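Here the complex is missing a single protein chain, while all its other protein chains stay put.
The letters A, B and C name the chains in turn, as written, and every chain counts its residues from 1.
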Amino acid sequence: MTDNKKGHIQTIVITAAIIAVCIIFNYAVSGKFLTGNNIKTLISHAIIPCFMAWALCFVFACDFTDMSLGAVVILAANMSGFLGETKLGYFGIIIGAVGVSMALMVFNFFLFAKSKIPSWVASIGMVMVYEAIAIFYSNHQLTSGKTIAQLSEPMRGLAKAPAIYVVFGIGFALAYLIYNRTTIGLKVRALGSGQKIAEAMGIDTVKTIITVGIICGIFVGCSAFLNESYSARISVKTGLTSMTMIFQPIASVMLAQVLKAKINIIIGIPICALLVYGIFNMLTIAGVPSGTLQEAVLGLIVIAFGILAQRKQKKVVK
Amino acid sequence: MNHILEVKGLCKYFGSTIANKNIDFTLKRGEIRGLAGENGSGKSTLLQQIAGIYLKDEGRMILNGKEYDPQNPLDAKNNKIGIVVQELGVLNTLPAGVNVFAGNWKQFSRFGIINMKKMYQKANDIFETYGLMKIPLNADCAEMSIESRKMLELARALSGNPDILILDEVTQSLSQNNREMLYQLIARLQKEGKTIVIITHDLEEMLEICDNITVLRDGEVITTKACSELDTDEIKRLMVGRQVNSAYYREDAVADYKEEVVLQAEHVNVPYTLNDISFELHRGEILGFCGLSDSGIHEIGTAVFGLSHDRTGSVTLTEGNILIKNELIAGKNGMAYVPKDRDGSALMIKDSILNNFVLPSTTELQGKCMYLSPAKLKRFAQNGVEEFNVKCNGIYQKMQDLSGGNKQKVNLGRWLLKDLNVLVLDCPTRGVDVSVKAYIYHVMSEVKKKGLSMILISDELPELLGMADRLIVMKDGCIKGEFIRGNNFTQEALIEVMV
Amino acid sequence: GTNKEENNSSGSVQESTDDAVKSNGLKFAGDIVGQGSVALDNFVNELEYDFTSMGASFQIYNDNFTADTQMQNVETMASKGYDGLMIYGWNNTSYKQISATCQMTKVPFAMYDQISRDDETTAMLNENEYYAGSVGTDSYMCGANAASEMLKNGEKKALILGGAVGDTIHDKRVEGFTETFKEGGGEILGAGRCTDPSEGTTKFDDLVSANPDAQGVYCLAGDYSVAAISALGNHGDVNIAVYQSDTTKETIPYIKDGTISYADSGSKIVIPIASALLVNYAQGNIIKDEAGNAPYFANVVPFSVTAENADQFSDLYLTGHPLTPDQMNELVGKDVTYKDFKEFIENYSFETSLEK
Partner (left out) sequence: MKQKIDMNKAVPFISLGVILIVFAILTGGNMFSPFNLRTLLDQTVILLVLCSGAIFVVALGCCDLSVGVVSGMCAVVSDIVFMVTGNVFLMVITAIGIGIGFGALNGVINAKFKVPSFMETLALLIGLRGIINFIQSKVGVTHAGDAILMLQKQYIKIPLLILILAVSWFLLERTSFGRNARAVGENEILAKYVGKPVDRVKIFCFMLSGLTAAIAGFFIIARSGGTSTTMGTMYEMKTLIAIYVGGVLVRGGSTASAYKMIIGCFVFMIIENGLKIMGFGSSEISELVEGILLMVILFITIHAENRTVKIKKKTTAILIE
């Protein structure tokens, strides 16, 4: 009971500290931080990677690591952009993104489960394959005189003010329900206790792993079409650089894992994403150049959260 | 029909170990059956096959007159068989309330959404209706105490409203009032016409609550008798059965060690496991530790060797007055620890015999610049393999290809080649057959004569009685008694203190 | 150009093969700093077109943005035995190694777009008999021009948005912009450098939030203009004019409707010229300037793209190619001299190329 009380006090102290930092910072940059517009910007920035963080949360829940999420987003976003400009319209945007990412994620998970190659290594292999496919596509477009898929202005509503909040709301409800309130969510989390013990409890692990692929596909797909709608186009990347796309979501998930005991991880993720992006936003406002020291801060945050998240770890860690 | 379950000709092999040999076993409706037998006699294996955790190798089972062949624990649960296993089996990543219905969550879902409230409600109902100890249902299991986890497993077994409830050594990890609760629960279930199977090493407890008792020995059913025809002595006779060869263990009947104290443990505490342990180890002594599984005997080993980080109190090597703060100091000062989990924590199972053999001695074998001459290593390992009679195809064979006994020879042998002061042995003969056992005991006697002090932790009483100079009996993390060889050194006396 | 044939705007390579093929059967290769960005992919396309127009074949190698991969590519190309190499000189520290490699394997090479700017390196290159010449765009001037334009419009507070630090072209543009802008009394409020254009929107969103008083933004490439414009859509109350280098297809409508105040482009013209130098060398016609050195054209300054010429620009430079095969072939042959090149460059302007 005292533990509980202590926990509450801790939460209040942390929240108060965050608010205090925000206010002081706002004062320091002469009110540029806490403007309505900036907060709106901040929130929509946090929403897009939030979906990727939810997907990662499911990936981590069954004890895998998937580095290929960025490459999947690129492919899915391009498909989404391509279908968005056909007669299918918004339906195409959503179906294109979600369909492609679902297919790729299921394939990934199937590979992890069946090949016995450690998931993070296998996923790096898949990054190479997916990036190559993306360049094939982009080159093909170029030689036939077109550019890669780009959404025209009227089709980009999904990333605009009311729609993006609706998408977020739906995504949040879905993530929350699946993770906490469905058989499959529970099965996925059971896998995290070890494949063998889950099997002993009568859980069909292969089937579960494939379903996780489908679920992750939905979230990665959402992230993809939001990305495409937000930036109009996603250019393809080579040489494994697509992996950089998951760094910030990983930071959010790790922070959410630290807070897991206090806040449900699915709720924690958007909060943490907001926090992480808040830091970046602050740095930008403070004039720290992006592409240089901001990245250094991101690295530091990931390490710090990693240390926090692992502080009670007793198992052998590689 | 009166029989709820019939097992016919059941066999189960683990590699070359025959865990169950041609078992015939019948359960009557509404009876409380006890299963007695030495460690490793195949009790758990039998029951786990019934509960679908192990697949049977041969034989058949008939449940309620129908052929019954469970493929997984859910099958068993659906056939109304519930089990609480000996080793802990909970999903650490999920809350307790969810664990109660592990694998069976569908029943709460409507339109795909699970009604968590209903699940927790029902879990709560189970705890309430059966009067189980309350545990926080929405907390993750990872940090729960063993007793809470047992409660959870019990609730999970009961959640299927089983006709047959199997309890494998549940009582030993429960506190007294929870035990009382369990007894009442068993009595009540029996009244409802359920069948209950119990394994416990507390024979008096067993006689008290059971109707009939089946005795197993070496994987075979020896007999099944009504409790009224039995007493503890009779059960023990049936359990042990065989004549213990006198040459098997040490031959001397009295304690024999030097006065010199080699190692001293003072007020050793480890949160939740050890409680104010103090003892002395003398030169050339084999100091045995015995107790039930959760009594803390295994933690003695890790605590003495400096492996428990939250240990308080002191362990000192008298020579040079060295405080064993961690495993590095221990290793450097002639201590060695042979853990219980041989494959998991004592061997590099995928590496060669040679590499396993030389690992503890690399510091002694290295030349300048940490150089290890391959020829020297080869000679060392070859020598060890010959000295300890390891049956293998050469020193480059992989460890995992060896039989259990030979693995253990490597595991022990590599330490005995070193110049040690103190050797801590945790269950050194686990999963090893009679002849290798005899060989290990023989080697232990040899090194004892040379002045090596040993701490022998074991859950096999005959072994302890056969080998130890002194025996410390533990219960609930405390020292409960001490016996000296030749002085009331009997199994009965020990069990008296243990339970 | 004497040819009356209408401008080959579709850009199809096949249509031109019935022209006189002068350099039949030669094989060339070249490297590109990276792939995935529209401007660079356009370069690759142009390289392939130009060499095919001259009757040769061309193979591109991707440097993946690392100097080390560039060296690896140059070595591989050299050892494969091409008739000449087109070197994208984006990393000026590696010129010496590249030159040495080509000398050792006796492969002629020309440098394009990004070329050496210091005399020492140029002298070093001139000592190499396999060096066919350099044709470069003045990236510094791109930035400087944008800055002057901004100052002219009375805007004194600028933002910059572009590719990651280390992208030598973008770095040069930033340098030109910053120096000119500061000299003119302007102030640069912030710079967003992104690993790729999809990050641009987010980064620029933040920048605008931080600096709502900015008056202009210099986008280092067309992709970033698109990003900046979509970010500006989220901020109703700011008034920031967009300036860009490297016009891309997506930005053409914005140039036409005035969303983009100033745009330049046209560095692509360096490719046909550099290719012609290389092909000449490979055919034995080694072109030297008055001083007897390999030609060095560092002065190809991009022109501005305006609402009026945007469509033609798009036809010539984005979907099509600046020179027709015939124009190309006029620059190749036994009788072509340094003067021809010089005249071509001096006479060439976007407007004149439209006339043909």
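Criterion: a contact is a pair of C-beta atoms (placed from the backbone, for glycine too) under 8 Å apart; a residue touches a chain by one contact, two chains touch by 3 or more.
Small disclaimer: the values here were computed from a predicted structure and weren't measured.
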| item | value |
| --- | --- |
| Visible chains in contact with the missing one | A, B, C |
| Candidate in contact with the missing chain, chosen from A:G70, A:G92, A:G185 or A:G239 | A:G239 |
| Candidate in contact with the missing chain, chosen from B:N138, B:Q184 or B:Q400 | B:Q400 |
| Of C:L26, C:I60 or C:I160, the residue in touch with the unshown chain | C:I60 |
| Where the missing chain touches subunit B, by residue | 14-15, 48, 53-55, 57, 72, 85, 87-89, 305, 307, 327-328, 330-332, 335-337, 339, 344-352, 355, 358-360, 362-363, 365-366, 369-372, 374, 393-394, 396-398, 400-401 |
| Residues in subunit A touching the chain absent from view | 65, 111, 115-118, 120-122, 124-129, 131-133, 135-136, 139, 194, 196-197, 199-200, 238-240, 244, 247, 250, 254, 289, 291-300, 302-303, 306-307, 309-311, 313, 316-318 |
| Where the missing chain touches subunit C, by residue | 29, 31, 35, 44, 59-62, 64-68, 70-73, 75-80, 91-97, 104-105, 164-166, 168, 171, 193 |
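Throughout what follows, only the chains that are shown with their structure count from here on.
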| item | value |
| --- | --- |
| Chain contact graph, described as a line, ring, star, complete graph or other shape | line |
| Chain nearest the overall Cα centroid | A |
| Which of A-B and A-C has more C-beta contact pairs | A-C |
| Distance between the centres, which are taken as Cα means, of subunit C and subunit B, whole angstrom | 74 |
| Intercentroid distance (Cα basis), subunit C paired with subunit A, Å | 36 |
| For subunit A paired with subunit B, centre-to-centre distance based on mean C-alpha positions, whole Å | 44 |
| Residues within subunit B bordering two or more other chains | none |
| Parts of subunit B lying in touch with subunit A, wherever the complex brings them together | 53, 72-75, 77, 89-94, 98, 102-106, 109, 112-114, 116 |
| Sites on subunit A touched by subunit C in the complex | 29, 32, 35, 37-38, 40-42, 44-45, 135, 138-139, 142-143, 145, 147, 150, 156, 227, 230-239, 241, 244, 280-281, 284-285, 287, 289-292 |
| In the complex with subunit B, residue positions of subunit A that touch it | 61, 177, 180-183, 186-187, 189-190, 192-193, 197-203 |
